[in-house]
Structure formats: structure tokens, C-alpha cells
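Read through the structure below, which is laid out as C-alpha cells, and then see the notes.
What you see is the complex with one protein chain gone and the rest in place.
Right after this comes chain A.
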Amino acid sequence: MSDMPYPDALRVDAFDKVRGVQRYAADNARPGLAHAVLATATIARGTVRRIDAAAARAVPGVRLVLTHEELNGLKPPGFLMGGGYGFQSIQPITSPHIAYRGQPIALVVADNLEAAAEGARLIRADYAAEPHQVTLDAPEADIVAQADSPLPKPMFADVKAGEADAAYAAAAIRIEADFRHPPQHQNPIEMLSTVAEWRDGHLTVHEGTQNAEAIRHGLARQLGIEPERITVLSPSAGGGFGQKNSLQAHTVLAAEAARRLERPVKLVVTRAQIFHDSSFRPASRHRIRLGADTAGRMVALIHETDSQTSRHDLFPTQYTELSARLYGIAGFRGRERLVRTDVQTPGYMRAPYEHPAAFAVECCVDELAYRLGRDPVALRLANDTTADPITGQPYSSRYLAECLRRGAARFGWDRRSMEPGSMRAEDGSLMGWGVAIGAYKAATAAAIARLRLSADGAVTFSVGVHEMGQGIRTAIFAVLVRRLGVEPGRITLEIGSTGTTPQHLTAGSWGTATAIPAAEEVCDALLRALETLPSRLSLAERLRAAGRPYLEVEVSRRAPGQPEAVMGRLTSGLPAAMGPAYPGYVSFSHVAHFVEVRVEPSTRRIRVPRVVSVADCGRVISPRTAASQLRGGVIWGIGAALREVSEVDVRYGGFLNADLAEYVLPVHADIGTIDVEFVDAPDPRLNAAGVKGLGEVSMVGVAPAIANAVHHATGRRLRALPIRVEDLL
């Protein structure tokens, strides 16, 4: 069924969202609810010598104060990348050890929010501080070569293809440059928030998440109870972007407080606390060496990275998995190092590796174009490939050249003059046009899908996927409507909450490629089951003719080549996704971004009035939400390139600009026209629906396209993000 494009359809939850009908965990305001507030550490590393909670306990309305003295029995969640469930391995408030500024040291629970906040303010801690270190400029002892680390291989081995160093040394044209990326924070509008309640020994957790199953199994481990005694409800999360991809540090605290108080507890992590109490995009730096021959064939690429991790976990990186694959370069060598710093463990913020890696590589490719005097689009097209440089396998589909050609035409690229500073806008500002490409692995997760048709025509569908605003509900509706001919009003989706099908982590752009093929298969199974009955009747009529109140079918689906055993991981809340390398082929989504910047001649403000982006994500299931994803990715790219930085004062550790006024995200006035287009060619080799992923690839390449446009406008190569006014003065 991948041969027919999908028509445009409304976002199914838009009307509810606009009216504020959609409920999130923190909207829960049931009677009897107790409110919890965290108190956090003010030192960057050390130990709590003494904690004084007397004043907090004395605040009228305060019912419970939990410090490490009370909670030392709670078990750690285990680190997501180490067989566990948490975004980091340590559980705050279970020991006196302080690993980073902002780490929770106490939880205060009260009858109302005001009393809890006042109690948290009154918590006094006496610390023994130890020296700390929060930047990439760390002593050797804090730098870990990933290839020599205990991280699993070959997943985290250095990426190599051919003889990069020799090819680079012999190359006629060599480009070498260093790039810097600052730490950044996701800041979904729905803050980390949990309502936890116990009833007859059963724990129910309301929390917006991308990974309900990890919360369930992780809490079971932490609390020492059976996962069957826990339900996690997350029908809709208000944005995740990788921040909500695992068990958060606050969730077990809410659950434990609710257990002790025997009443439901709500815990909302404040915006300032979120900067310190959840994962973020780590600081990284990248050294690129790019070699080419005089004809413009890229022959060698060496990509060496240093990336921030915490002292307690190795948050691994895969920057070079992407940089090795943007072009058909025969000689590639990657080397990735991790730098231990005294922060919470960083994590997967949208396009975690691909965006910084593409920034570094694609700026160098632009530089190469200028060294060669070659049009940047033409140079990219000339270096495209059909086979994966790392494995030698073919791509299941690769429409990168198509993205570049369509984008160039749509943008009017042929009107560009090559010379930097040669184009002027009507208002006299310098105009720069830049291009860059991006790619992102097309991963797939194992899934179980269940479909029930009732004799009255109602359809209930469940599969492991979370709605975080990306539009998966709308995409699933599109498939069910097309396959079953059912009215949208008769469809109920059960996704994001445990207790139905396993709610596997929704991340890494595998949501659609996981849920949609499973939805198609389960529809097929239902149709097959009804095949024996006369086909002129509607599905529900056939069911009634057979005298059955309902019919339920279930399919279980693995990624191509995934072993049977992966279903065990799926049902125990562990990551069960694979890609981009499948047996016989490699799968990626691709994108090309074309950006116009204007630089004011006087105060040198940079504006982005126009972006054209063309993506290859396989078959587009929901045109409306797909376009929104792509536009959103471009906006993230604009933010990442020109606005966002989590400021660090090395003396204090932690992050300084921890609120939405001072952490500068783009606002509407920063965004001009974003014109998006899809190749919309199915990838039937990856799955019958022909879908790849879209959310992450959308932002890959935006930042270098902007930096390249700034170069085109001004002649300046700026290699540290964000690019701000001071860089061009």
C-alpha cells in the first residue's frame, strides 16, 4: 500500500489543544492531592555534611520532608545506556554525595504548593565541597577515548573506512578546522511533572513521557515491586525532544512520597530545576580534516570529537556514524572522546549527534567548494553515493540528490553569485545564500499492535508509540481510515500508556516507521480474519453477520533482521530498536536545506527571512504534521545556530541562564518563510508502508546552511555556535 500518496488531513488533536481541553499530568488537580517541591544543591561537587529540615517541617501544611537520611533504601534506576532505565545512573536524595550543582537534596511535600515551596526554600545544607570541573578543557585523566572504554563494541568503536590518514596526506586540497558546540537544553513547554497515586498496593503514575515502559520497569526496580503493580499514563506529552526518553530522577520521589503519605502527590520540576535535573545536549568540539582532489572528489575525512559527559556515566557519542555517511568518501576515520565533567548526565537532544556533526562537516564542505571555486550544490551532487561508505552495503533508498535538485530549483539557487559579499537585499543589508545537507538513520523498533473491531463499528487500536505533539495519532488515523474505511470519530487510540501493548521508547525518529507498518499489518490481519464473509458488507456488518460482538487481532513485529529475543527487551522496557544497518542494506532519511540570511550593515544583526527544505523520509503518511515537523526542525536549527546556549560559569558549575527569558530560543519574530517539500517516495525495502523517519533529520544541516550563508554574506567563517552579534561586529 506504499504506492499511493496520503492526502492532507487535519491534525486529530488540534481542536482539543487549541481549546485547552487536552490534559497533561500537571493539570491534575484532584482533591486531596499533595504538592511536592524539590530543594537543590548549591555546590558543584562534594558531600552534604548535615541537612537541616526542621524549619521546613515547621511550615504549616508541610506533611513530609524526604532527605537522603530517609531515602537511602531506594535503589538506583540504572543508566539507560547501561542496561538500566534512568537518564543517569544515580538517584538523587539517596546519598549525601553531590555530583553537580542543582542536584536535588530534599523533597518537601505539603497540602498546597505554596507551603511546599516555602519548605523547600528553608532546607539548609552544610556541604563539604570538592574541586569541580565543568568544561571540555579538562585534565587528561578526565578524558576517555570511547574506543578504549567499557562501552559496548562495535557500537561505540571508532568508525573507520579505507585509509583516511594516508589519503588526507596525499590529497591535493586539504581543509582543517575546529568547531565548537555549546551545551543546550530542550525546554519542552510541558515541564517534567508527575502525579503519583497508590491504590491497594498498585501505583499509578501520570507523567508526559516518551518511554512509559521504562518508567514502569525502572520504578519497579527502584521501589522493589513487580512491574505489574505499576501503571504509567501518558496519553499525550507536551513535547519531549529526547528529554523525556527515560525514567527521570523526580518520578520515584513522587511515588515514594505518595506511598508514605497514602495520598496522591504531584511533583512539578520547575523550569530552573529542569536545566539541572534532566539531560541536555552536551558541549562538544570537532576537528575536521577534509581532503579532496583537484576535480572536487572528496577522498578523505577525519573527524575527531570531544564531548561532555558526567563524572558518573559515560554518555556515548556517535557523531562519526553520521559524518562518515553524508558523502561517498572512501577514506574515513573517526575518533570520539568523552570528557568527564561535574554535571548531570547529558543525553539525546533532538538530532543529538547528527546536528553537531553535520555542522562541522558541512561547513568544511562549503569551504572546499570555495577553495575549488565550485558551486556548493554541484560539489555535493558530485560526491553523492549509492553505497554506504562504512559497510559497503547499498542504501535501501537515498534521494539526497533529489532533495538538493528540488531545493535548489525551489529556492532559485541559480540566481546566486558565488563571491562572498556580492549580494545585497533591497534594504541594503548583506545577503547570503547557504546550503547544507543532513541525514539521520532510519531506525525501527520492535512493536506489538492490537486492533479490535466491535460490531457497532467502533475501532480500538493500540501500539507501542507515544504522542509528544509530533503527530503520530494523526498518522495512525490516516492508516486506519484508509485501510478499514472507518470514520475517524469511531477510532480510539490507546498509545503512550502502559497496560495495553508494550510502550517502547519513542525516539530516534523511529516512531512512524515502527507504528505505521505495525498498524498496516494488524489491519491486514483483521481483514484476513473477515475474508470468509461477504465482501459487499461493511466490516462491522460482517462481524454482526458472524454473530460476534467484536473481533480482536494482534501482530508482533520486529525490525528487519531483529532476533526473536528482542521481544523480551520490548516487554521489559528496554530499548529494542535497530538501524541504520539492516541485513543487506543501510537506511537513512535525507534532507537539503537552503537558507537566506541578511546581515545588517551597521549593527550586524543576522536574520533568516527564508528557508527552503526538501526531505526524503520515505512515504509521507500525514502530510500536515510532517510539514510541521520539518518546519519545526528548521526552527530548532535556527535556534541552535543563532540563539541557544546554556551558559556556564566555571566557578559555580551548573547552568546560569536557567529560565525561558534568558535561555534565548527563537520567537515568532525570528522566523521568516519556511518552505518545505517532500520527495514522498516510498522505501518498500525497509517496510511495506515505505516509511523512514522525519523528526530528527529535519534539523540536521540547518545550522551549517546558516553558517555557510553567513559566510556568503560576509566572507567570515564562524565555527563556534551560537553565532551572535558580537561575532560579526
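In this text, a contact is a pair of C-beta atoms (placed from the backbone, for glycine too) under 8 Å apart; a residue touches a chain by one contact, two chains touch by 3 or more; residues count from 1.
One rule holds for everything that comes next: contacts and distances are computed from a predicted model.
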item	value
Chain left out of the displayed complex - its UniProt protein name, from "Xanthine dehydrogenase family protein subunit M", "Ion-translocating oxidoreductase complex subunit B", "Ferredoxin" or "ABC transporter permease"	"Xanthine dehydrogenase family protein subunit M"
Candidates A:L381, A:A425, A:A581 or A:V664 - the one touching the absent chain	A:V664
Among A:R11, A:R643, A:K692 or A:H711, residue touching the chain not depicted	A:R643
Which residue of A:V18, A:A166 or A:L656 touches the chain not shown here	A:L656
Touching residues on chain A - with respect to the absent chain	42-43, 101, 113-114, 117-118, 121, 602-605, 607, 643, 647, 649, 651-652, 656-658, 661-662, 664-670, 724-726, 729
